[in-house]
Structures are given as C-alpha cells and as structure tokens.
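As you look at this complex, bear in mind that one protein chain is not there, while each of the others sits in place.
And then chain A:
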Amino acid sequence: MSSLLSSNFSRSYRKLYYQVLNFGMIVSSALMIWKGLMVITGSESPIVVVLSGSMEPAFHRGDLLFLTNRVEDPIRVGEIVVFRIEGREIPIVHRVLKIHEKQNGHIKFLTKGDNNAVDDRGLYKQGQHWLEKKDVVGRARGFVPYIGIVTILMNDYPKFKYAVLFLLGLFVLVHRE
C-alpha cells in the first residue's frame, strides 16, 4: 500500500518537473529567436510598435514595424528611421529629410514626421541640430497594422499584462502533450 502511494507521488512529481522544463524550453526558444533576429537585422530592437500619430496616415498607433540596421545600407533621404534621442528612452519613428555625408562616411541627418508641420529640431537635445548613425535603432523595412495594440494595452494597463502572463503560464502548465 505504501509503495503504491510513493510510486504515485513520484509519478506526479516527475510530471510537474517535466512541465516546468517544457515551459523553460519555450521561453528560451522565444529568447533565441529574438536574439537571432537582432543579429540578422543588426538592430537592437528588430520589431517596434508605433506609439504616436506623427506618421499618419501611413502608420497609426499600434502598428508593428520591422527594422533593419545594416551598416552596408547607408542612411538616405525618404527612409523611415527609428531613432532615440540622447537622454530619452522612447524611440521615435520619423522620416529622413536631409543628409550631409562626409568623405569618411560620417553622416549627419535631419528627420521629420509626415504628420508634423515642422522638422524634428525641436525634439532633439538642446543645442543638437542633427542626428547621427549612433542614434539610429533601425530603418523600417516592413509593417503590419494593428497587431501592436496588445503591447500598448499591456503597457497602459499593467493588470492586463499580468492577466495575459498568468493565462499563458496556466495554459502551458495545464496543456497535455
């Protein structure tokens, strides 16, 4: 009787251990895919969500953008760049308006949002008139509408984020192979 109980107990313990390992594998696969994307695209953030309406009617809040940041692609006017201003953590998605490139390859450029009346000089740091390659997170190469709304909702309503994470965790643990 006691041996029957102990084998039952070790079986369910083993099953739980197996589920936890499964969960760990899914998380690390997702991380590997993300890191792989970072390497292929050359960008530290290969997928971004549009947060403002400054590029309407092309992009609206919640659209997803796919970025690349390859060194072999020089920055040219008309391109849509995602850049970060020194001291601010939220990146901005705007279009390149002017570039001046020196012989040695050093580029300084100016950006403007399609939906803005003026260029971005007012947004840059005090005394900064141009952006440089180091400020660029990536160039937008592809886009999918609406999908990023989930990320915005999770940011604005933390309870929603916890609910989603909890449900995901529950699903993975309960799911039978």
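Note that in this section a residue touches a chain if its C-beta (ideal position, glycine included) is under 8 Å from a C-beta of that chain, and two chains touch if they have at least 3 such contacts; residues count from 1.
Assume contacts and distances are computed from a predicted model.
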| item | value |
| --- | --- |
| Protein name (UniProt record) of the chain left out of view, among "Signal peptidase complex subunit 3", "Elongator complex protein 4", "NADH-ubiquinone oxidoreductase chain 4" or "Cytoplasmic tRNA 2-thiolation protein 1" | "Signal peptidase complex subunit 3" |
| Residue, one of A:14, A:70 or A:100, that touches the chain absent here | A:100 |
| Selected residue (touches chain absent from view) among A:50, A:82, A:123 or A:140 | A:140 |
| Hidden partner chain, residues of chain A it touches | 57-58, 76-80, 95, 97-103, 108, 110, 114, 119, 121, 129-130, 140-145 |
